[in-house]
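First the structure, then my questions, so here it is.
Of the protein chains in this complex, one is absent; all others appear in place.
Order of writing sets the labels: A, B and C. Residues in every chain begin at 1.
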Amino acid sequence: MVRKVVYSIFLAIIVLALAMFFAAYPFGKNKMTVGEYYLNHGVAQTGAANIVTSVVLDYRGFDTLGEVSVLFAAAAGVAILFFLAGGTKREQEDLTKPNFVVRVGSRIIFPFILLFGSYIFIHGHLTPGGGFQGGSIIASGFLLLYLSYPGTRTNRDGLSIIEGLAGLTFVVLGLIGLFLPQYSFLYNFLPKGILNTIVSAGILPIIYIAIGFKVASEFAGIVDDMMCQVICRGGGK
Amino acid sequence: MNILLEIMLATPFIGGLLAFIGGKVHRWVRYAVAVTFSFLTLIEALVYYNATIKGVVWGSLFGSKLVLQTNPISWLFLFIVTAMSFLIVIFSIGDMEEDKIKLDSYYMQLLFVEGAMVGIVLAGDLITFFMFWEIMSWTSYFLIIYGGKKSVAAGYKYIIMSIIGAYSMFIAIAMLYVKAHSLVYADVAATLAHSSATFVVWTVVLLGIGFFVKAAVMPLHTWLPDAHSEAPSPVSPLLSGVLIKMGAYGLFIVLYGFLSVQLAGNIMPSVFSTPILLYIIQWLAALSIVLATFLAIMQEDAKRLLAYSSISQIGYVVLGIATGTSLGVAGGLFHALNHAIFKGLLFLAVGAVIYRTGTRNLSDLGGLVKKMPYTFTALLLGIIALAGVPPLNGFVSKWMIYEALLQKKEVFLLIMAFIGSTGAFLYVYRLIHSIFLGQLPKKYENVKDVPILMQFPIWVLAVLTIVFGIFPGLAMNVIVKGMKLFGFKPIAYTLFGFPQGTAMGALKVINISAVLVVAFVAAWVLFLILSKSRKVSQYDNYAAGQVVTPELKYNYSFGFYMSFGRVIKSILKLGIERIYNYWVDAAKVFGDYYMRRVYTGNLETYNSYIVIVVTIAAVAILLGGKLW
Amino acid sequence: MIYYVGSFLLIALGLYAVIIKKNLIKILIGLDLIASGVNLLIISIGYVKGGTAPIFSRAGLKASMMVDPIPQALTLTAIVIDASEMALAVAFVVLLYKYYGTLDIKKIRSLKW
Partner (left out) sequence: MVNIANPILLVVIPLFFTFLIALSGSFLKSGVKYLPVIAFALNLVVSLALIPEVVKNGMVIATTAGFKPPFAIDMAVDKLGLFLSIIASLLGFVASVYNLFYIDEEPQEKFHALFTLLVAGLTWMIITGDIFNLFVAFEVTSIAAFGLVGFHRDKGAIEAGFKYLVMGSIGGSFLLIGIIMLYAATGTLNIVDIAQKTSHLTFQQKLFPFAMIFTGLGIEGALFPLNAWLPDAHPAAPSSVSSILSGIMTTAAIYAIIRLTNTIFDFNQIYFFLMIFALLTLIFGEVSAFFQKDIKRMLAYSTIGQTGLFFFAFSLNTVNGLQGAFMQMVNHSLSKGMLFLVVGGMIMQVGSRNIDDFAGLGRKMKVSSFFLAIGAFSLMGLPPFFGFWSKLKIIFAALQNANAFLVASVVIILLMSVVEGAYFFKLLQVMFFGKQEKDVAVKEASYGMLFSVVVLGTVLLIISFYPSPVIDFMHKAAAEIINKNYITLALKLGGL
């Protein structure tokens, strides 16, 4: 109890200090310096209508490479931890069998989920959304499949090949920049195209598609690993 | 010519590596390499007899030059190091047998220790000095723990105390560096000359702690009895004869190379015309002499006895060096040389006995005089020298120290020095009696004298005790010349002693010896004429009215000085070691307690640490950016 | 303004859960709360009064009417990182439950000192 009170006080102090700090930077005030530059020049320089995308993939594309690596690391970590894992017979029997509506409904919905996900990452440079969002939507489709058909397994080798290919696409697209006169990693070397069309913004859509595939396969892999925790009978992969 | 200093420094290290590699080929390659290189070092050292070379720069570090130098005083210690190491390498070949202990790196370590000590005496700046000092510590640690299971604990104690001592020096060196940005001896002296008294005292005290640990001056001696007695036989003389002398050398450099008696006298009060710092050192040394002598008397273990004796004898060296007069310092330095010779001799002789009998417990031994006559003779010479009886070498140096104390009218110290000397008679008698006299236990009836390789170093040292005993001028030649460089008044000397009308009374060892021999012969003749002596068999003995048969040998060397022990028991109870152990244990308990309360294994606790750190920062911010 | 306060409270609540709660799942929820709080904070810093999303989806949108795009980009990254962290954390919790048979953090302390 004393502990709770003491730490509540501590946390109150921290919040107070945070509030004091941010009082100097009030909500809604324009604090942009670099951001202004992006807003003013982003369209001309990258050809993407969505400035957030141009920041994520172009100006700060290297962050995104890191982000992709983080996700990859997490997927690999989960795969390591659940390697050779499997549920006991009891646990498997405890799984409630999904009812008819769920099974049929998920079959109908699944293709639409895939379609929607792909739409989101293909249009990442035009509308809100992008590879990550699209990828996770696709992975949620897989999750639905797992829930309605507990015995489902995905082809893990296939997933990791997609994962690797998508990652390599990103890195190789970046590396091409080093062979150009601009000598800069992730240089947007393709023509910018016309604003607000699908084929615009140079390499950005390609990267987002790659990311979409990568994220989808990684999340699907994580879901698969976690499901396997129960449905596999030890020794599965 | 000067490049040879660096070559000389490198020789033992190269030799050590080659011995290690050569040992992979065949053990005789290892022996040959070790002997060759230690001999080479000795030869290179002899080249510098009485030479003075200042400042051979061999590198630089953090803006301070690294310098090698030599002068006659350094040469004296260089001679001790190289000569003893050479003899010990030879002795090791006989003593350390391949099948007893694995010798993979023994000779490497031995030569490394030699190299490190050469580095110490050749160092011309404190970084070089400290570097080789540390190398000496850890290489000699590996030598000590060659002695088997018990020696590991002893070595552990040794290395920990050495590190503590070394770091104490380290602080002083860092203080000096920060002050002058140069650690060359001359610059250090200049720095100290312009520093406040507090600074000087702190520097000397901190450096002194390092030296005193190595020199085993009480109360920092506790590592020595264990380490010396548990180390392998050839290593003990190296430790006792040579390694602890490095402490004395360092003390000399600090007191007279950096400071000087006049300077010390200017900044601190004097007692008996001695600066108070030196006076305290004198008392510590005197305490070492007396207490260690008492402890030596009580020992049952031959090497332990010699180890305590080493503490006592190094006390004379330090006492002499700390007197601050030409005579006393010369006596101290000379005693360092003498002690190296006779203590090396004693340890080697005892090592020879251990080699044949496998024990160093005095009460198990006895009557070996007929079985090992050469060793007996050598040991006899050694103990005579140790007890300070003319014409052997211990006499002259002790005499000089007494004389110096007498001239300064420091009576208490003189009495303590005398007590130490008298006590020495008791324990050396115990040593030779229990090993060689008395009755021969049955199991040792087949004992032979040791092989020639082991006898050679023993005899060389035995001869040296006589040479330096009769011709003290040989050593004084170097010492006086060297002390002139450090600003001491030269003392007159001749080859045979000291002429009349100089700083001390006339002393001619030959004459004194002659008198002594005459007296001895007279006493013996009287003994023969007057007493009713008769010749008896070694086994003709009684105990409780029963004739003791050879099987039931009566061995009365256990509890030899029991009654004396009862008298001094209260002193022995002081138990410095117990105090140290107490503190170490307390620190351990304390550390354990706090460690367990911090790393509890509980994630909540760990997380709350993070929050606490952030809270502290937040409080600081709320208080307006003030942190305290 | 409410966004600032909300984000601070989320962070504080998350920290509270992490320190005080004994259940591993609740600790994970706490971690997620902290992360959400931080993300909310980032987004609210980027807000400009009256601004719109930084997307030139139709003609007539001017740069001066838009909010800062950088915080949004940062949040995107941060969210993904949080999600990955959470996936890994859940995996750890599943295994911990398997080994220790409990979700009580106080009982999971075989490694200490």
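Just so it is clear, a contact is a pair of C-beta atoms (placed from the backbone, for glycine too) under 8 Å apart; a residue touches a chain by one contact, two chains touch by 3 or more.
Given the structure is predicted, the values throughout are model-derived calculations rather than measurements.
Within the whole complex, touches from the chain that is not shown fall on A, B, C. Considering the whole complex, the residue from B:I43, B:V57, B:I164 or B:L474 that touches the absent chain is B:I164. Check B:A10, B:A32, B:V152 or B:L516 against the missing chain and you find that the one touching it is B:V152.
Touch with the chain that is not drawn comes from one residue among A:G77, A:G117, A:G134 or A:G212, which is A:G77.
In the full complex, subunit B makes contact with the omitted chain through residues 59-62, 102, 104, 127, 130-132, 134-135, 137-138, 141, 145, 149, 152, 155-156, 159-160, 163-164, 167, 170-171, 174-175, 177-178, 588, 591-592, 594-595, 598-599, 601, 603, 605-607, 609-610, 612-614, 617-618, 620-621, 624-625, 627. Counting the whole complex, the residues of subunit C in touch with the unshown chain are 11, 15, 18, 24, 27, 31, 34-35, 38, 41-42, 45, 70-71, 74, 77-78, 81-82, 84-85, 88-89, 92-93, 95-96, 99-100, 108-111, 113. Although one chain is not drawn, its touching partners on subunit A can still be listed: residues 17-18, 21-22, 24-25, 31-35, 37-38, 45, 58-63, 65-67, 69-70, 72-74, 76-81, 83-84, 156-157, 160-161, 163-168, 170-172, 174-175, 177-179, 182-188.
As a working rule, only the chains that are shown with their structure count from here on.
Interface comparison, A-C against B-C: more C-beta pairs in contact at A-C.
If you average the Cα atoms of subunit A and of subunit B, the two centres end up 73 Å apart. Look at where the CA atoms of subunit A average out and do the same for subunit C: the two points lie 15 Å apart. The geometric centre of subunit B is 68 Å away from that of subunit C, both derived from CA atoms. Residue positions of subunit B with contacts to 2 or more other chains are 608, 611. Among the residues of subunit A, those in touch with two or more other chains are 7, 11, 14, 18. Residue ranges on subunit C touching subunit B, taken from their complex, read 15, 18-20, 22, 27, 105-106, 108-113. On the side of subunit C, the complex with subunit A involves touching residues 1, 3-5, 8-9, 11-12, 15-16, 19-20, 44-49, 53-57, 63-64, 66, 68-70, 72-74, 76-77, 79-81, 83-85, 87-88, 90-92, 94-95. Against subunit C, in their complex, subunit A makes its touches with residues 3-4, 7-8, 11-12, 14-15, 18-19, 22, 25-32, 34-36, 38-40, 42-43, 49-52, 54-56, 60, 63-64, 66-67, 70-71, 73-75, 77-78, 81-82, 85, 126-128, 130, 132, 136, 195-196, 215, 222, 225-226, 229.
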